[in-house]
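Have a look at this one.
Only one protein chain is missing; all other protein chains are in place.
Now for subunit A:
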């Protein structure tokens, strides 16, 4: 068993971004918590899909390797890497987009329901000559809880949390499980045994080929998990941004919603070519955001390749991954600054601000 100090330290590194988001922002809002949990489930689905693809492709690679007369693996490792990585990234993209699409549908239903409720209360109050301002303010506030910013943050957090659990939690479990019976029995039997971490108290630490000369695998895994969790949050927010712009376009009679991942792949890829035009508050900007998700995800996956194939490959992989995180963060903030929320949500906020000023009260719903 790894030394507790190392276990705790790396766990803090890996889970801090997602857990602080979860506990400080998500958990106090039940609706965000639900959204977060559903997003985590979406990650499970994507992981299942990726695993399935991996199993099939791995079997194919094994088969082709075994059939080589000279016994060599003629398929280049880069080819295999791409063949395994690209489908996984695309599956995650599809699941994210489908998740956001589902969320938009639910949001639509809620919005219509609220509108109907407001209409009914307005009618009733008009009949009774009562003021409807208070009721409308409450429903406005409720709708504001379902804004794209907080919802994408909640969704990204849930998605990232489970992704980190998969990436790092399994490693953490492997490093924490060993010898539970052995230690307990030895301790109780003799009283001389060193306990967890061996007689030294800091033994049982995994070092792997990919990072053995640099740091324990737990630290390596924690850093990878941490950076991917940050990326997951950005990717989910970018997906919200992109899908919202595509939805708006669809409602205006433009491009079919999620036409790429859900429908025609060719049209989707064509739209993605607008990526270089940058992320702005247009349909092309939305497509660019989605394109950034795919490209950066692919990039993040590929830069991790040295971590599994080279001795001390983490020396290359970790800085490269950090570079991808910084790149995505910069592009995100530059791209969405000032217009992350769609027009209608921005308008409602303005309306609320004005109303709030008039009533001297707060409609912040906890």
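The definition used in the following text is that a contact is a pair of C-beta atoms (placed from the backbone, for glycine too) under 8 Å apart; a residue touches a chain by one contact, two chains touch by 3 or more; residues count from 1.
Criterion: contacts and distances are computed from a predicted model.
> Can you pick, from "Phosphatidylinositol 4-kinase beta", "Nicastrin", "Mini-chromosome maintenance complex-binding protein" or "CAHM3 protein", the UniProt protein name of the chain not displayed?
Hidden chain, UniProt protein name: "Nicastrin".
> Touching the hidden chain in the complete assembly: which of A:58, A:113, A:126 or A:170 does that?
A:170
> If I consider the whole complex, including the chain that's not displayed, which of A:150, A:164, A:283 or A:320 touches that chain?
A:150
> For a quick check of understanding: of A:13, A:44, A:114 or A:299, which residue touches the chain that isn't displayed?
The one listed residue touching the chain not shown is A:13.
> Can you list where subunit A touches the absent chain?
Residues 2-6, 8-13, 16-17, 20-21, 24-25, 29, 144-145, 147, 149-150, 170-171, 174-175, 178-179, 182, 185-186, 189-190, 192-194, 198-209, 212, 215-219, 222, 226, 341, 345, 349, 352-353, 364 of subunit A touch the chain that is not shown.
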